[in-house]
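Only a single protein chain was left out; the remaining protein chains are all shown in position.
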Amino acid sequence: MQFTIPILHSAVTIMTPLLLASMGGLFTELSGMLNIALEGLLLMGAFCSIIFTHYTGSMVVGTVLGIGATMLLSAILASVTLNLKSNVFITGLATNLFASGLTVVLSFALFANKGVVVFDDIPSLPLLGTQALARIPIFGDIFIGHSAFVYLSWILLALSYFVLYRTPFGFRIRATGLHPEALSTLGMRPDRYRFASFLISGFTCGLGGALLTLNLGAFVPNITAGKGWIALVVIFLGNKKPFGLLIAAFIFGLADAFSNYAQGALNIPSDFILAIPYVFTLLAMVGSSIYAKKKGAIES
Amino acid sequence: MLENRNQTNRKLLPSLRSSGGILLIVLIALCGVLVLSLLLSKTPARTLRYFFLGPLQNTYYFGNMLNSATPLIFGGLGVSLAMRSGNFNLGGEGQIYGGALVTTLFAIYLAPLGVLGAIMALFIGASFAGALAGLSGFLRMKWNTSELITSFLISNAVVLVMNYLISGPFMDPSTSLIATRKIPDSFRLSALLPPSSLSTALFFALVAVVAVHAYLYKTKSGYELRMTGLNSRFAKYGGINTRKFIVLPMFLSGFLYGLGGGFAIYGTYFSAIKEFSAGMGWNGLAVALIAKSKPSAVIPAALFFAYIEAGARSAMLHSDVTFEIAAIVQSIVFFLISSEVLLTLFEKKRRNP
Partner (left out) sequence: MELAVEMRNISKTYVENNLRANDGVDFLVRKGEILCLAGENGAGKTTLMKVLYGLEGHEEGTISIHGSQESISSPLVANRLGIGMVHQHFMLVEDFTVAQNVLMGIEPRKYGLTYDMKKAVALVNEVIGRHNFSIEAGMVVRNLTVGQKQQVEIIKMLYRDVDILILDEPTAVLTEQEIEGLFSTLRQLAKRGKSLILITHKLQEIKAISDRVSVMRQGKMLGTYETHEVTERQISALMMGKSISLSIEHRIKRADSRPVIEGRKITVLRQGQQRPLLNALSFTAYSGEILGFAGVSGNGLGVLEAVLGGFIPIFDGKVLHNGADITNIGTALLRKQGLAYVPSDRLQIGSSLKASVQENIIVGESASFRKNGFLDQKRVTKHTNALLERYSAKATAQMPIGTLSGGTIQKVILAREIERYQDYIVFSEPTWGLDIASSQFVYEQIAALRDKGAAVILISSNLDEILTIADRIVVLYRGTRVASFSGDEARNLSKEEIGEYMLGIKSQGAPRA
């Protein structure tokens, strides 16, 4: 039991950016758009948050500005896709390419450094946690001692559930993905709701990215390392429901935490582990196509 | 006489019009270079000069630019073929890299066979890449799984596996690079424009353009491929085996990417260096999109992309910007290239009789 608690604890931290990204992705997915820009948006949030923090001296302000920048990028993505009628997958790729290029370019322009940029002036994230949570039997210690981001992500998850299932706005977003003509024949514009979901994904990814860099006190190129893609898998695995997202994200967080711990013990090359989300998503996609085909067939 | 001229107009004007959108996008991208230089460089004029003129100023830069266009031509051809049949091949990164590694390994293994060995290794490597893409095609044919997404996913996984193979089991400990052993010296293609790295691979790329063009427009198979892409229901109705033309074009698409990787090894790199081909797959895709899947247009499109990268490199070497501005410019192209609105901006709306 001695090592279990630390692993579970770090799983919770590790899963947070994933959870945040997948939350935003959930909105776009429910509105009918395949959003592969989560990776680029996370990267944008990671980079912008830390440099704004560096320049303003405040983590809060820095994060807010970082989120703003990420939302701006997501607005560009949404606008090009919806208003200029482009292929959402290709514009998603463009977003990722743009973010990865921009971060290096700015890093170089501002700090003359294309690699890891360490910021000494950034304090470590304060760790919070009420005693009430610590009193939960057995696993209580897992829930305390996290940064504000983690707790914020839980609140946002609850909020996502609330918005999607208890407000008209959420109903309309879901209608956009399920049957957009139901909206358009009543005079509403589905594109508006798709745009809003892109913005929401920009918000959550901005926040999630901020955690990555502020937690580290440095910006590492490609710090997101496929988390945006894993977020999509999380959405799939979580059956596109908020609570499911929590479980799926935790599973991935746990796997990551465990592999950190067992680095030396098991001999699987890290590249293979990195490949897992892609293979997983592939299998999930094939599985769902086979299912869809069986459902819609004319009997013969 | 009048009828002839009307017919020519009818063919020329629409294609000029549809190129209008592309030209606009290229123009916007170049403006992006301007803006970036103004914002990021303390000496924007110098940056711009080296960006736009650098690649042209001597044989070294010019040759290298042409050389980097070569794999893009192969990739652009590959994606164009796939697009013509109604399929998206987004797996270029894995296909080029995987094809290159397999070619390299077989080249080393088949060294005793001389030229025959070189050709066989190339073919095997390209077939491996073709199989990767063909797998996506198969999944689409069988279960209607989006080949766009599966080709991307497979490619990502393959890149990681190739990275592992190059830095692990196949690494050559004698060099400081993370790379495999070198291919036999006799397999190396001759240099065209020393001191640049430009090799005769460029000729093979041009041959490929002619071959793909001839295939698409002058053979029965190419005809059936195009008909399947234009209207698959019509093609099926007409008796064309549309299932074949989901898998085959994807395979050929990957095969061409694989050739690009193999030729890059034979002509420039001489061993499979870790991540040497990063970005070539995406650029191949962008090239095909700019060329609107026309083989003959792939050449100028590839040159455009190579030019952007060469310009960025030159600006980086002689001025104070970093190479990654090329990624930003390329992303601008990516953002705009699939826009229905922009591409049909200059096209006349059809009038009713």
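Read from first to last, the chains carry the letters A and B; within each, the first residue is number 1.
Keep in mind that, in the parts below, a residue touches a chain if its C-beta (ideal position, glycine included) is under 8 Å from a C-beta of that chain, and two chains touch if they have at least 3 such contacts.
Just so it is clear, the structure is predicted and the values come from calculations on it, not from any experiment.
Undergrad: So which of A:182, A:268 or A:283 would be touching the chain we can't see?
TA: Reading the full complex, the residue touching the unseen chain is A:182.
Undergrad: Decide which residue listed in B:230, B:278 or B:341 touches the omitted chain of the complex.
TA: Result: among the candidates, B:230 touches the missing chain.
Undergrad: Thinking of the whole complex, not just what is shown, which of B:83, B:240, B:273 or B:301 touches the missing chain?
TA: Selected residue, touching the omitted chain: B:240.
Undergrad: On subunit A, what residues meet the omitted chain?
TA: So the residues of subunit A touching the unseen chain are 162, 166-168, 170-172, 174-175, 178-179, 181-188, 295-300.
Undergrad: In the full complex, which residues of subunit B touch the absent chain?
TA: Output for subunit B: 7, 10, 214, 218-220, 223-224, 226-227, 230-231, 233-241, 349-350, 352-353.
The definition used in the following text is that only the chains that are shown with their structure count from here on.
Undergrad: Tell me, which parts of subunit A touch subunit B in their complex?
TA: The contact residues of subunit A facing subunit B are 34, 76, 80, 83-87, 89-91, 93-95, 97-98, 100-102, 104-105, 108-109, 114, 226, 229, 269, 271-272, 274-275, 278-279, 281-282, 285-286, 289-290, 292-293.
Undergrad: Can you list the residues on subunit B that touch subunit A in the complex?
TA: Touch list, subunit B to subunit A: 36, 40, 88, 90, 139, 143-146, 148-150, 153-154, 156-157, 160-161, 163-164, 168, 282, 289, 321-322, 324-328, 330-332, 334-342.
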